[in-house]
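For this depiction, one protein chain was excluded, whereas all remaining protein chains were kept in their positions.
Right, chain A next:
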């Protein structure tokens, strides 16, 4: 067993590795990350994950639900550290996996992967507590500076391959779609049972408001299926390709300074997260029900509306933006006619919020002999492209790992309240 495999085994047991080994690991990780562009290219199939925040036991639950590395190809959208008790073990495990299986796991930067934020929100204190010095924190922060700012997933299929899953008891019986229906969205619980399904509907008039799907089995289902007989696959304007288009993954969102994916590629990312500017916005911004751009109440980044997302996606030949950054009680939330989705992967956030978590699986489009068309935001290509639907999306929803699960140390967390 190599040292790296030993480190992985030790971290999986939620035990920190020695300082010297952290130093070596961070050095290797930096060598690897320095070769990645600001926007990493990722081929489907891939499982996209949101914030982890040092909730190590829940990260193990995520791997149980989503499959282990390297069997499953993962993309983590940042915020590995802070708030939870095990930021160190969580981040180092992900980093070890990255060094061990560089092509099977992608890590991009969140707003918490920053020196300034980690000194306020716990990671710094945790390193000091576990090692007696800030060295490990420094090594990790040096790695943060090299993390990519985004990822572009290509080759995702519009079709969801069947998992052979059964239906959960909570599944709304009256809306169970026929088996041959083209399913656009499927929501599975942590046992792999189907909680809900949303068939792909025909393009609707822009004025028709569509309910946004969420993991709640009550919301949305009947209206989304549309009138009887209209739920078949296909589009009125011709046959759809199976290519689900490119999915841009970024921790926060868009920036008024960035109108093309190529502009992200041009940024100098190897630095502490700045207080303003394009790099800051990508890690801090949030979508909101507004027109255009708005000031963010967070004090960093911007709010951006549906028009901004639709214009950006159209211009860059992107079918969906996947982002994290905001707590969603249901684990994920699609907005703006499913042009953007928030994925949140820290269940019962801060051991206090009572939310469930989700991960997003995108399948592989095998219909083109495995050939993946490059879709990197080149302007002018959209005129030629064939009609295409958004990628099929399978959400796996899961709850917090039970305390003391799998024999791992689990300090009883103390959440703050007002007493």
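Observations, loosely collected:
Following the convention adopted for this analysis, a residue touches a chain if its C-beta (ideal position, glycine included) is under 8 Å from a C-beta of that chain, and two chains touch if they have at least 3 such contacts; residues count from 1.
Just so it is clear, contacts and distances are computed from a predicted model.
The complex appears with one chain absent; UniProt names that chain "Leucine carboxyl methyltransferase 1" among the candidates "Leucine carboxyl methyltransferase 1", "GATOR2 complex protein WDR24", "DNA replication complex GINS protein SLD5" or "WD repeat-containing protein 46". Annotation: of A:35, A:169 or A:416, A:416 touches the absent chain (contact as defined above). Note on the undisplayed chain: of the listed residues A:125, A:161, A:193 or A:259, the one touching it is A:125. Which of A:63, A:171, A:336 or A:349 touches the hidden chain is settled by the complete complex: it is A:349.
Although one chain is not displayed, its contacts with chain A can still be listed: residues 82-84, 111-112, 117, 120-122, 125, 129, 297-300, 326-329, 348-355, 412-419.
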